[in-house]
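With one protein chain removed, the remaining protein chains of the complex are shown where they sit.
Up next, subunit A:
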Amino acid sequence: MFAELNSILNTSPDNFKAGEFILVSDKQTDASFLIHHFLSFYLRVGCKVCLLGLVQSFSHYSAISQRLGVSLAQAREKGQLVFIEGLKESLGVLLQGESSKGTRAVDFLRDPSSGLQGLYDFVRDNVRLAVGGSGEEWGPPVLLVDDLSVVLSLGVSVGAALDFSHYCRATVCSELQGSMVMLVRCEAEEEESDDERSEWLLRGLIHQCSLTLQVQGLPTGYCRDIHGQVRWITLSVWKRGQCDRWPTQKKLFQYKVHDKGASFFARGTFSAVL
């Protein structure tokens, strides 16, 4: 949990909005540090978290969360955290073994044209368990997806990925009043980009989400001290006639990632630069 990011987003462990769909997108850089922030934040708050880790192993997340002060192994034992390790499940599917191996969650690897139905079913079952309330009572469920654009590399169509996020939002945010955080990685912009699928996915998701954190490299080039900039865009949400927050707001911050967190600062005010 990054304290500075909490203050920027006006959230705190005591007061955070439910029913949010937060989209984290990156271009030319790696924004997975934000996923770790949200993971440790929601675990600390006491929500039931379902983490869809499609590109990294469990020990990667747990090692980083250890530094941020949260123990993932304990959370998993207590039942607060459900972790879907895409890599482990996928190996059984990709190798030509029995087709019954592995859960249905990574069925899209076997046949990319079938879409992400299996994955959604898995998510829905796990997330509904939280509200079912067996054992301890957790807070509203949270779904973290890291990252969604890898399914495009594995052959799934953009439409299927957008369907998946729509269904997840309907279940998690609307029905169960939980939150959802998705990471999407995009290509760097080029004039003659032939493959705009990640761009379409990003646009579709921006349309669906309530808060976007766009992480980019610095437009002026590579810098060792400042790792990039984050553009924070809030879309206005009208809930039952009352406007919760200001209409579409955009803010730009630059950031630097440390070992135990990240610091955010206004453009050009980093101490090494001044």
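Please note the rule applied: contacts are C-beta pairs under 8 Å (C-beta built on N, C-alpha and C of every residue); 3 or more make two chains touch, one makes a residue touch a chain; residues count from 1.
In this section, contacts and distances are computed from a predicted model.
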Name per UniProt, for the chain absent here [options: "Elongator complex protein 4", "Cdc23 domain-containing protein", "Protein BUD31 homolog 2 isoform X1" or "Interferon kappa"]: "Elongator complex protein 4"
From A:S179, A:S198 or A:Q229, residue that would touch the chain that is not displayed: A:S198
Given A:S32, A:N126 or A:T171, the one touching the chain that is not displayed: A:S32
Touch criterion as defined above, residue of A:R44, A:R76, A:R110 or A:H166 at the omitted chain: A:R110
Option from A:R67, A:K251 or A:R267 whose C-beta touches the chain left out: A:R67
Residues belonging to subunit A that touch the chain removed from view: 30, 32-33, 36, 55, 57-60, 62-64, 66-67, 71, 73, 87-88, 90-91, 94-96, 99, 109-113, 150, 152-155, 185, 187-188, 190, 193-198, 222, 224, 227, 257-262
